[in-house]
Structures are given as C-alpha cells and as structure tokens.
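Every protein chain of the complex appears in place save one, which is left out.
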Amino acid sequence: MNHFGKLFTVSIFGESHGEGLGVLIDGCPAGMPLSVEDFIVDTERRKGGLQKGTTPRQEEDLPMFKSGVFNGKTTGAPLMLLFENKNTRSGDYEKQRSVPRPGHADFVANKKFGGFEDYRGGGHFSGRLTLCLVAAGVVAKKILKGISVLAQITSIGGEKDIDKGIQRAIENKDSVGGIVECRVDGLPLGLGEPFFDSVESLISHAAFAIPAVRGVEFGTGFAAADLFGLQHNDSIENNQGKTTTNHAGGVVGGITNGNQLVFRVAIKPTSSTPKEQFTYNWETDQMENFAVRGRHDLCIALRVPPVLEAVTAMVLADLMLREQHIKRVYS
Amino acid sequence: MNHFGKLFTVSIFGESHGEGLGVLIDGCPAGMPLSVEDFIVDTERRKGGLQKGTTPRQEEDLPMFKSGVFNGKTTGAPLMLLFENKNTRSGDYEKQRSVPRPGHADFVANKKFGGFEDYRGGGHFSGRLTLCLVAAGVVAKKILKGISVLAQITSIGGEKDIDKGIQRAIENKDSVGGIVECRVDGLPLGLGEPFFDSVESLISHAAFAIPAVRGVEFGTGFAAADLFGLQHNDSIENNQGKTTTNHAGGVVGGITNGNQLVFRVAIKPTSSTPKEQFTYNWETDQMENFAVRGRHDLCIALRVPPVLEAVTAMVLADLMLREQHIKRVYS
Amino acid sequence: MNHFGKLFTVSIFGESHGEGLGVLIDGCPAGMPLSVEDFIVDTERRKGGLQKGTTPRQEEDLPMFKSGVFNGKTTGAPLMLLFENKNTRSGDYEKQRSVPRPGHADFVANKKFGGFEDYRGGGHFSGRLTLCLVAAGVVAKKILKGISVLAQITSIGGEKDIDKGIQRAIENKDSVGGIVECRVDGLPLGLGEPFFDSVESLISHAAFAIPAVRGVEFGTGFAAADLFGLQHNDSIENNQGKTTTNHAGGVVGGITNGNQLVFRVAIKPTSSTPKEQFTYNWETDQMENFAVRGRHDLCIALRVPPVLEAVTAMVLADLMLREQHIKRVYS
Partner (left out) sequence: MNHFGKLFTVSIFGESHGEGLGVLIDGCPAGMPLSVEDFIVDTERRKGGLQKGTTPRQEEDLPMFKSGVFNGKTTGAPLMLLFENKNTRSGDYEKQRSVPRPGHADFVANKKFGGFEDYRGGGHFSGRLTLCLVAAGVVAKKILKGISVLAQITSIGGEKDIDKGIQRAIENKDSVGGIVECRVDGLPLGLGEPFFDSVESLISHAAFAIPAVRGVEFGTGFAAADLFGLQHNDSIENNQGKTTTNHAGGVVGGITNGNQLVFRVAIKPTSSTPKEQFTYNWETDQMENFAVRGRHDLCIALRVPPVLEAVTAMVLADLMLREQHIKRVYS
C-alpha cells in the first residue's frame, strides 16, 4: 500500500510527530557510491526554509543509513534510510483536534482507521513524508546517469511571475496554489508499455502520491483537447525519432519516443490557510468558525519541485532496469 | 505489464487485426449473474457507430465467455472474455507501413520490439483494445452495486456545445480533441490510501492506460493552482463528511471523503487526421508528405466515456474489495 | 490469484468441462519463433495416454494462438494460448455430485465459492489445468536457450523400478503415488535473492501449484536433516564455483551457485482411486460407501514430469530476465 515499483521498489513509512520516518529501497544496483552528502541538495531544496512562503520548521533532515551501504557503496541489499523527528511541537495540534481541518486528511483518516490514527500534524498523511520520497529520488537520480530530471515552478496563483504570485498571497493573507513542470532529458527511446504500464500511467501514479497534486498532464496536456489533429501531431524527422515539435511531451503509445519528457502537475493552495473557516466540530457536532494554528507554508507548490523530480526518477529508474539499460552492478 | 489491480485484477491482450483480443479478470466474486447481454450497452456506446465523428467499422463486439461462468453466474474462478476480429482490412495498413504515422505508436513499437511488432492497424497498441477495458468495466460495474459511474463529454475542440465542436472539425477536415468528465455517486468514505495507493494515483494510472489521454485532474484540478486556500478548501458540514463545496472532487489525502468523486481527462485529437502531414519515411530515410488511409474517428473523445467509466469501475471494485465492502461471494 | 511471475508472467484460466482453458503469458521477448508444433512434445508427454496407469481421455490439446504471435514470431505483446474442450462427459460427474470426493477439492470449492463453483470434473481445480502450465513451460523453455530442464520419475509407490510400482497398483486395484525429480543444467551463477525471492521459494511456490504435490526438497533435501555438517557441506573447487559434491542441489543462500539445480517433488496417489470409500454425502448428511466413476489415472505422478519442468522453466525465465541474461528482443 505504501510500496511502489517493480524492480526498483520504494516503501515509505513514518509520521510527522512520531519517532521518525524513512524509506526502504530495494533493487538498487550494487557498487554505487552513496554518502549522506548526496542528500543535502535535494533535502534542502525541499525544505525551502529560505524562501518566502515556506514554513520555518527546520530539521536537519539528513538520513541515517541503517542498511544496504558498506564502505561508502551500495551492496545490492535493501537500503534503509531513516530520518528522526526532533523539532516537533505536537501541542499545536492537540489543541485543535476537535476540528478536522478542511482540505486535510484529518476527517477521512479518523473514519478510515477507526480513530486510531496518529493525528498529530497529519500523522502518516503529513507532507513531511515527502522527505522520504526525496530521499528515494536522490538514489534514483544517481542511478540515472546521463539523464537530467528537472522540475520548476511555472506559475503561482495564476501568475507566471512567481514573486508576484507569492506577494499576492501574502497581501491577501491566504495560501495559494501553483503549477510545477518537470522536464527529463537524455531518456532512451522505448521505456514503458502500452496501456497499464504506460509512462504516463506510472508517472501520474507516482505524482498523485504527492499530497496537494490535483492534476497531471503530459506535453500539451489539457490544451490538446482544444486542438485539431494537425496542430497536435508531432512530425517525425529521422530514424532516431526526433520530432519537429513536442506536443506529445516525449511519450507516444505509452512509450518514450526519444524526445524530451515534459509534464506538469497542478498543486492546490496549502490547506492550512491563515484565514478563518466555517467548518464542522466533532465535539459540538456543529459547524463553527475555526483558524488553523501551527507552522505552515503559504504556498506548498514552492517545495514540490524536488519531490516531483524524485518520484519521476523513481519511475524512470524502474523502467530503465526493466529495459536493461541499467545493470544490477553499478558501472 | 498488461495487468492491473490487486484483488480485482484485469489483464488485457490482443491485436487490432489479429485473431482476436480479450480480457482475463480474476478476483470477481462468485455467484454474480453475468450474461452476454450485460455487455451490449457499453460495447455499443464504445462503438459510437451512429454518431457523427466516429469510425464506420462495425464488429459485433460481444464477448465469448471462455471460463469463469457456469449456469449464468460467475464461479469465483478467472473470467476469460474473448472477442474475435472479423471485419478487418489489413491491406489499408500494409500499403503505408513505410511511414510511421505521427501521433501513433508505429515508430516506438518498431524500435522497442525490434521490428517484430504486429504493425497492422496499430497491433497491440490499437484503440480497439479499449474494448477489453470496457468489458472489464461491465463486470466491475456489476460488482459496484448502488454505485453510479457516469462519464460524459464536456467539450470538443474547446466548444462546450459538442455538436458545434464536431461540426468545426468536419468543416476543417481535421480531427479534434475533447474533455471527458467522470462522476461517481454512492461511494463509501474511506477508500484508498495515502501516497502510492491514493485514489487519484490508481485512477490516473488506469485512465492514462486509455490511448489519447493527455491529462487527468480531480475536482477543481488545474484551476486549483490559481486559487487561494479559502477558495479551494471544502468546509465539512457533518459527521458523515458532507462538504459544502466539492473542489476536492471527493478525495482528500488520497481517500474518498463520502462526496461525489469527480475527475476529468483530456483527450488529444485523433492522431489519424485526414490532413496531409510532412513526416519521416523509413524507406526513403527522408521526410515527405503523407496522408493516413483507412477508417478513423474524427473525434476519438466521443468514444471515451464508456472506457473511462470502465477503468474507473475497475479501480473502485478493487478498492471496495480491499476495504471489504464487497464479499467474495456475491450477495 | 491465478497469476505468477514478475517479468515473465503467467496467468491461467479455464475449467475441465467448460468451454476451454488457457494461459496468458506476458513479458515474453519479441522475435522468438513460436509455432503450434513447439507444443506437441510436452503436451503429448503430459497426456501420457500411451502409458500404463494414465487416463484414456484424449484431447488434441494443442493451443490456438489468439494474440502475441505474428508471422511465426512473438511480438512482445501478451501471448494468449487457448485450448478448447471437446471430449467431455460431464454426465459422469453430475451423477455423483452429492458426494464430495475424498482427496479432491469438491468440498472446499463448494464452501469457498458458495456453491457457485463449476463442479464438473473438478472445474477450475481440475488437473486438466496443468495443460496451461505445460504450455507456458514450452514458451519458457524456448527462452532458456542453452539450459536443459529435465524431470523424471524416480519412484512409484516406493519402488525405484517404476514398472513394478505401477504393476503393484494395478494388481491392488488402487491408485498410487510417486516421486519426480527435476534437474537443470546450464544455469548461470547468481539467480535468485536471499530470503523471499530465493530460488527455492520461487520454485516451491510454483511446484505446489501442481495438484497432488505434497512435498518439495532441494539437493539432499529431507535427508540433510539427518546429516552432520561435514557430510552436507559442498566444498568449493574453483573460482567458477564448482563444488566437489552437490548436496545443496545448486542453490546456496537462495542463489544459484553454478552447479546443477536438483530438486524433487512428492506426488500423492491419485485421489480418484477405483476403491470404494466410506465418506460424507451431502444429500443424506451421512457417511456412506462411495466409488468414484469416470476416467482417471492410476498414477498421476506419471504425468507430472513435463508439468514440473514447465513451472521450473517459468521461474527460471523470470529470474533470467531479472538478471538480464535474457534480452527483451530475442537473439
């Protein structure tokens, strides 16, 4: 249930305010150099602590290697990366437990798990779990030698000027959504399968595992629905499959076609808006005015790029292994 | 690879111009009435033969039950539904094999499978395989008693008046894309899991298995990226989880929240446009003008609704079994 | 549930006296020559119609290719092999339905599937389904170029002289069990994983899918439990891993070690003994004397060798793909 992949598999666990969280990775080739330092860039990017619009919570957020690494290299055995929670203030959450926060999983988690869920800070549903995804992505990216996976924000609150989008949210004292686009260069032609294991199926599966993602589109995406065939088709230029345009976003028939892979995700505004909301209270069994307390990002989209890169890299590492572009012993 | 699901599993096979195609379904509860007549409505809807803008190719398109049904009821053993191909005109495709059709899988299939693919009419990549999905959907819908899964076109070529959208394509002598929306009523709260097995992950995985789908969005979807938090959050009204609005589209934290499930897919224009295209020819190793021959839909989106319902029902039947809302013996 | 494998996957379906039965194979490399003739030897071996002690039922038992083969070669798309049932005499079974046959699945199938099971001749539980396994094995063996998978009977009813074992059963007018041994030569070192995906785990999983198998042992097997360490350990001779003895049966730590793979299965006596049995009758709700009617093998073990080879080849093809010894395009 918290497990993904066929040959390169990723299982995540943990809670926002529990002992810790982490990721178990199986199928990583043996002999790949791996150090804690490898995780600094992407875990820092995910923290986003220095940017306007992101939460001030700071953890060291570097993994402890509990298995699978020996003498600085992967062994081919399962890789356990563990993060400890240190800087937690559960009290913030305890106080407002009677109100399931709108847009959060509080209500469904309570019903689904019979009230036994760890409700502190979203528990297992917390966005903090994306740290596990980022860590898996660091490993996956190292496997994908010569392939660049790069995500960036393309709009915030409808503004292509991102600063302006954030500024509007700050002024409006509300959270705001955004669009993140991912581009992958250097992929071989032929990854993926028609139908259920299409590249789009697998990437969207993984992308919707990121909390707050509300849509995924490839290439021209939703805009393709408004086009005529001649406008959307990409003419093939040569026997390497290069196309004159890339409306397909690099995938045709579920298979990579040798061009740049391009897709976008829509991120909803952070559910924890500073604004007051009129919503249900379990104790009173009535609706009432409510304001979320605690530390929160105004724009969670700002922290999504390394997470989106991570899940993309996970899918691609798995497909590269299936197609035997990656060996079981690293080289 | 051509297999989907955990407890209710669906495996598809077949080619457009080969012996036949079909679907193997495992995990169907025993004792459910099932007859060939059950398949008429959705397979007819998929054919779309009577509508403007769809292909004139007509097959009987009713399945033969090869296993899993006894005395008119499912047995609990695997259900094999086979369709025969009768009305095929492979010659159309043989003639133009030297040109991999833009927007089609011809090029990638040839490279991926070393030239051994069945290239006639798209072979295993053909949209005809959606018949297998529809058949699986008929079975899944019967399992989902009291749950309504309904998809419909909401725009064609950017026009909300669908007739007008089709008319523009006919006048323009080009194919055209569209949007299909699916709504599910009657779902219990609590289906799905956080992260990898979120409802969105599983449905998008299945939806992108439908050829021509370029985007999937839930609830407010991509528009959510432009909103503030207070605009997007759905206030909870009562202890059943009813919300005042439904921007979430019925899924929060990856879990159904008891409200209507709503999502949309973007369908690209049919790749086989009647227009001439300038594209690569394998024989000449050059680009040239090329026009697709054969029977094709001007707007494949018109045939998508029953297919989208089908894959949705497959996912939901699986989740309902996981949550034990459905018993292994039908009742 | 009726599905096995990770990269080379096999799904079986069908009933003894229904329309037919078959196997869906996914993950077969593209470009492998495959003809109906390839299936003659092993399906004939499985029939065992000419041997003493096997059932006189004769079907043509050659598969129809419904998908995945084009111009005499596999395409890389799913391979559907269908067998039709022609020579069935259901009446034999209808008459005695009130008595669940001892040693058969009649009783458990009825309870598990709520009475909706196809009870004719064992329905989906029938040994006839091993035909599907044999067919999958034919494909798997073709993939395993240079590797020989050979099973043979080593004892019948405790007699190493097989004819004598059968003769004793005939004289005793009772069915009888036997031992089948499988040896695999030419396997590369390094297949399998420690723990859950050990070669022993995967092969025993597949071997116990064969009806009537009651035990599986590797190398010295159960006899190893009586030995001292020095007696059982195989000394390594050289850097290729050759060992002086082969008590391990070619697997150490779950991994093939480059020596011959050797294992044995125990086959119980055919449950349908000609002898009268005192057992429960559903109609009378009492125990009574009962004799099985219909066509049956005195010694089902005689038909097991090609089935055991088949499931072994399936497992090995999957492992060879995982270790990238087999390419996705056949060569």
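Lettered A, B and C in written order, each chain numbered from 1.
Definition applied: a residue touches a chain if its C-beta (ideal position, glycine included) is under 8 Å from a C-beta of that chain, and two chains touch if they have at least 3 such contacts.
Just so it is clear, the structure is predicted and the values come from calculations on it, not from any experiment.
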*For the chain omitted from this view, which of the shown chains does it touch?*
A, B, C
*Write down which of C:7, C:138, C:162 or C:179 is the residue touching the left-out chain.*
C:179
*Which listed residue (A:1, A:150 or A:291) would be found touching the missing chain in the intact complex?*
A:1
_Of C:7, C:255, C:302 or C:317, the residue in touch with the unshown chain_ = C:255
_Touching residues (missing chain, whole complex) on subunit A_ = 1-3, 9, 11-15, 18-22, 24, 26-27, 30-31, 64-68, 70, 73-80, 82, 112-118, 123-124, 328-329
*Tell me, which residues in subunit C touch the chain that this view leaves out?*
1-4, 12, 100, 102-105, 107-109, 111-112, 124-125, 129, 155, 157-158, 169, 172, 174-179, 189-190, 193-198, 200-202, 204-209, 211, 213-239, 241, 243, 247-249, 252-257, 266-273, 275, 277-280, 282, 285, 287, 301
*Could you list which residues of subunit B touch the chain missing from the display?*
6-7, 77, 194, 322-324, 327-328
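Everything that follows uses one rule, which is that only the chains that are shown with their structure count from here on.
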_Which chain is most central here if centres come from C-alpha coordinates alone?_
B
*Averaging each chain's C-alpha atoms to get its centre, pick out the one most distant from subunit C.*
A
*Between subunit A and subunit C, what is the gap in Å from one C-alpha centre to the other?*
44
*Can you check how far apart subunit A and subunit B are, centre to centre, with Cα atoms defining each centre and the answer in Å?*
26
*subunit B to subunit C: how many Å between their CA centres?*
37
*Give me the residues of subunit A that touch two or more other chains.*
194
